[in-house]
Every structure is written in C-alpha cells, then in structure tokens.
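Let me begin by handing over the structure; questions about it come next.
Here is chain A:
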Amino acid sequence: MPSFPPFLARSIDVTPLWLVERVARTIFSGVLRAHPDLFERLGDYRQTRYGFAPVDLPLHFAVVPATQSLIVSRRGQSQPVDARIEGPLVLLLGLLEGRCDADALFFSRDLAVTGDMEAMLALRNALDDSTIDLPREIGALAGPFSPLVAGTARYIRARALEGRDVTWN
Partner candidate 1 sequence: MTVTATAALSLGPVYFLWDGPKWRDFYFRIADEAAVEHVTLGETVCSKRQHFSEPHIAEVVERLEAGGKTVTFSTLAMVTLERESRHVRDLIRDSVHPVEANDLSALGLLKGRPHSIGPLVNVYNAATARVLAARGAENICLPPELPASSIQGILAAMPGFSFEIFAFGRMPLAISARCAHARSKGLTKDNCQFICGDEPDGLPLRTLDRQSFLVLNGVQTMSNSCAVLLDDLAPLVKAGLNRVRLSPQDCDMVRVADLYRGVLDGRIDGEGAIADLARVYPGVRFSNGFLHHQEGAAWVSRGRNAASGGD
Partner candidate 2 sequence: MELICPAGTPAAFREAVEAGADAVYCGFRDETNARNFPGLNFSRQEMRQSIGLARGKGVSTFVALNTFMRAGAEALWYSAADDAVAMGADALILADFGLMAYVAEKYPDQRLHVSVQASASNPDAIRFLIEAFAAKRVVLPRVLTVQDIARLTRQIDCEVEVFAFGGLCVMAEGRCSLSSYATGKSPNMNGVCSPASHVRYRQDGTDLVSELGAYTINRFGPGEASGYPTLCKGRFEIGDVQGYAFEDPVSLDVVDQIDALKAAGVSALKIEGRQRGKAYVAEVVSSLKKALVASPEERAALVARLRTMSEGQRTTAGAYEKRWR
C-alpha cells in the first residue's frame, strides 16, 4: 500500500493550518471552476458536507461543494460532516482523479466510508465522470511556473501510485 512519506507528514504537522487551508481552498475552487459538469452531476448533493480523512496525515478536510467551502482541521478536532471517507492520501487523490476503482478499494478495506452513502455515491460517480488531472489543475494555478509545477506533481503522482494497477490515461 502506497502511503504518504512520514517525513512529509511530520512537516505538515508543523505547518500552520491557515496555510494548508489556503492552498487546499485554491486547488478546490480551481477544480470546481474547471469542471462545471461535476457540479451539475452532483445534483442535490452539492449541499452535502463531505469529510476526507487521510489516515497518513494528521489532518481532516471538510468540504461543501455548493458554497465552495473547505475547512481543514487537525485530526481529533474534525468538523461534523454528512458523509466521510477515510484512507491513504494517495488513494483519496487517486479517487478524486477517477484513477482508482472506489468499489475495489472499499471491498479490500483500503477505504472506509461512513454517513450518507447516497451522497458519497453521487460524489464518487460525479468525480469519476469528470477528467480531473490534479497536476494540471495545480499547474494552472502556478502562472508562469505552470509546466514546472505540473511536471513535478506528475512525477510525485507516478511514484505514489506505483505498484497499483492504473491502466488508462
């Protein structure tokens, strides 16, 4: 199972929450702007509070698509959410990009989901249909450094997903 490198997790531990939150919010609203179809496919579940809990990071992300709100908290102080998904960060990001099969990961217990299953299913399906490419989305936010940032992100993703079967691109 790939996991987030522990030394990076430790460095996030000491990064101020506001900084993590700001970066995450920028990426989140960038993605929503670039993929209106995702928003449309979510239907009524745009109002849902989704929680993402990477097991290899001491953080918890709470997201409401309708209001484009994103709140980061330390683990143990997490916000109440309607539907929550927990698993290694690279798998959560892989799901975001539709690169991993959520059902297979769930059956193998690599991912755990709790709360409103219908909302979770709607999100999974909406994400699966939108061709999110995180390195590209992040790169797009980096202005003149776009190619460099996107390239680095792609490299990290390739390394992180190594060993997992991801066939299509």
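To be clear about the criterion, contacts are C-beta pairs under 8 Å (C-beta built on N, C-alpha and C of every residue); 3 or more make two chains touch, one makes a residue touch a chain; residues count from 1.
Regarding candidate selection, all candidates are chains of the complex that A comes from, given by their letters.
Predicted, not measured: the structure shown is a model, and the values here were computed from it.
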Options 1 or 2: the chain contacting chain A in this complex: 2
Footprint of candidate 2 on chain A - complex, ascending: 41-43, 45, 98-104, 106-109, 112-114, 117-126, 128-131, 165-168
